[in-house]
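One protein chain is absent from this view; the other protein chains keep their places.
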Amino acid sequence: MAKILAVDDSASMRQMVSFTLQGAGYDVIEASDGQEALDKAKGGPVDLVLSDVNMPVMDGISLIKNLRQLPDYKYTPILMLTTESASGKKTEGKAAGATGWIVKPFNPDQLLNTIKKVLG
Amino acid sequence: MSIDLSQFHQIFYEESYEGLDSMESCLLDIDCNNVDMESINTIFRAAHSIKGSSGTFGFKEVAAFTHVLETLLDQIRDSSRDIEPEHVDLFLQSVDCLRSMLAQLQADEAVSTDQSGVLIDAFNAILDGDSAAKIESCSASESENSQASTEADDSASDEAGGDSIWQIHFVPEVNMLRTGNEPLRMFRELGALGTLTVTAIVDEIPAFEVIHPEECHTGWDLLLDTKASKSAIEEIFEWVADEAELIITEVAGLFDMTDDSDVASSVADDAPVVPVAVVEGSPKAAPESISSDDAGKSGELAAKKVASKPTQKTPEATSIRVGTDKIDSLVNLVGELVITQSMLGQVGEEFTMEKLAILQEGLAQLEHNTRDLQESVMRIRMLPISFSFSRFPRLVRDLSRQLDKKVELILIGEQTELDKTVMEKIGDPLVHLVRNSLDHGLEVPADRIAAGKPETGTITLNAFHQGGNIIIEITDDGAGLNKERIRKKAIDSGLIGEKELLTDEQVNDLIFRPGFSTADEVTDVSGRGVGMDVVRRNIQELNGSIEVSSEEGKGSVFTIRLPLTLAILDGQLIRLGEQKYIIPLVSIVESLQPNAEDINHVAGGCDVFKLRDDYIPIIKLWEIFGVEPSTKELSESLLVVLEAGADKVALVVDDLLGQQQVVIKSMESNYKKVEGVSGATILGDGTVSLILDISDMVHMAGAYHQNGKVVSIGGRHRAA
Partner (left out) sequence: MALAEQSSLESVDEAIGGSTFAEDENLEQYLTFIMNDEEYGVDILSVQEIRGWEPVTPVPNSPAHVKGVVNLRGIIVPIVDLRAKFNLENVEYGPLTVVIVLRVQFDGNDRVMGVVVDAVSDVYGLSLEDMQTAPDLGDHVDTNYIRGLAAVDEKMIVVLDIDALLESDMRNPADLNVVH
């Protein structure tokens, strides 16, 4: 069963994402900022990282950069959650090593579609 | 798969309110000349987070509004625009507006966009105002389908160049088919670009009898997974774009990893984009997984919430956040209780008189445990008063501007804890008192300078514990109470006689009398039809008291004394015939055995008692309660002198029994409000004793003697 690390500082978004993913049979680990996500990622490999961009302590872009430094996470798909207005973030995310992006707001179906596509 | 998103709403509200609180406190701290970027970031993140979640949960109005906030904040954050006081004001108003929008959502009401619409216009005026600040950041007027944002998307996706998922909302006009356009053909073309999912929107299809075969009443929501650019998609709709509602948005995408121009993607180049083998297990039972997840990962959050009395009227249960240390201490105490219980159980199993000492020791231990447990449970309902104080920086800021006064607000003892219910009920009286101090207490800067005081006035809110009470002091360094004016006003309104001699304290106390207002003119700030009498009544309803001391020219201090909790009361047990009642100790002034010569019968049926220089109306409890007393001879009874509002009354009882702390139980939860009774308690022997409501009694006594003759006891008006 694929394990997904879901990172968002908003508890409601986190809950919604993990509920959706768990309902589809994924294992979900939650983190509320980049630093916590990085610590949890180091604790054991995950199959996909889904991360918000704007977060306290460590933002999503730094998280992606840091993850890509880790041998375990060189090739792990990382999807970032961006808002439609933050188009510049997409370029930044790509440079940092993100695999793709999902635009907020999204609905559970869109989320699952994208994740299924990435995980094959 | 359809998921009921409403289950996340409650947590969305909570986090949004928290976000707004932190936005507000950061905004109040902002010094426009010396901006702390970390606060700007915090404010931005809060707005951003609310926008993202509200959009996801379908709260369009909130999402659209936070979007403009975020746009301006983004410009401030990346220093393309300086923050100005005008912005801070606008943001603060937005915080208020968002709070009320959230409250409407929470109450399942329609969300009013009247206020947010005005604010959005104001934000757009700023954003459009100077073109210099526009830079690349996309237009703020974009709400749902503006072109500005699609352009931005366009450029971004062209840069990215990888797979994207496009959401296409396509609702053609009714006569599309007549113009020779065939949706099926278009969808086939779209399908050639990638993977297409089509969902028809059939809500608008009319009844079969009236349908016309050449009319198109169907719309479509399409999801297209493609490498093609947006323009390639638009081309397919080229012929119908003018005659249809067409919104093409990019909802997700993957970056093109064949581009090796940067480090990250060259790393990814070594492997295909999809390197992970996925074994899809059977989906877990969803509700189960969320609950276990709740307990686990969000454990901290779940543990912090302890539901307090669930009210059935409101849809959401009120909750209280409790520090884990309090829960832990409770767990420890319960552990001790269990040990004591098992020890007592052992003693009881084979009890002999030799074990009496152990039994007594065990019972003492049990009493100790119970008391600790009671205190700990009470502490769970306690919250720091900062919850109530936190609104004042904003209030004082807004009010001082309105009144053209300069004020510094000092908050002391914000961590002082008090019962949640008391906190909720003390909020309004506190606001009133602070408003009052600002409006009537503090002088305008010119007057202050003339009086040799610093231009900026000070209002201090100080909370601390004293005995079993919490004291809240509201101090201002303003003009103080004008005793002459109060006297005159009181004489004019008939509260006191012209010749009446009053101590300074008594004069000050007049401001709490019904029908008294010191302001010569009712101002917008304090004169909202609520007087100090209401403040005092609200505080008395909490079994508390308020008094004021003042020095002319130096300022005033309002002192509020409140019980720590509403659940426990210090009571005096009294006897009347065979009945026992509880009188709240806080309202007892003194108790005494009257001399016959001090009792006078006044025409109209009411007796008065001469206590030193005062004549105090006598209330016979047996009359108003219809209970047979041991004696009706006043000189053989006891008088309990009580403070009811600003007045004193003497209650006739048979006997005074002990004083004790009693746990207050509601009469209304199973029965109804009983006049003269504020609640009940259970005495040591298990019987029920009623707790007397003193202000009710005064009213009842007044009514009892009102057999055609008007007897006003204590001149108190009640809105019964």
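By written order: A and B. Residues from 1 in each chain.
Definition applied: contacts are C-beta pairs under 8 Å (C-beta built on N, C-alpha and C of every residue); 3 or more make two chains touch, one makes a residue touch a chain.
If you're wondering where the values come from, they're calculated on a predicted model, not measured in any experiment.
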item	value
Visible chains in contact with the missing one	B
Residue of B:Gly180, B:Pro213, B:Gly497 or B:Gly626 touching the missing chain in the full complex	B:Gly626
Positions on chain B where the hidden chain makes contact	312, 579, 624-627, 665-677, 680, 682, 686-690
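Just so we're on the same page, only the chains that are shown with their structure count from here on.
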item	value
Chain A partner contacts - residues on chain B that touch it in the complex	1-3, 5, 7-9, 11-12, 14-15, 41-42, 44-45, 48-49, 51-57, 63, 67, 70-71, 74, 136-138, 142, 149, 152-153, 155-156, 159-160, 162-163, 165, 167, 197, 223, 225, 249-255, 257, 262-265, 267-268, 270-271, 273-284, 286, 289-290, 293, 297-298, 301
Residues of chain A defined as touching chain B within the complex	1-2, 9-16, 18-20, 22-25, 28-30, 47-48, 52, 54-56, 65, 68, 74-77, 79, 81, 83-88, 90-91, 93-110, 112-114, 117-120
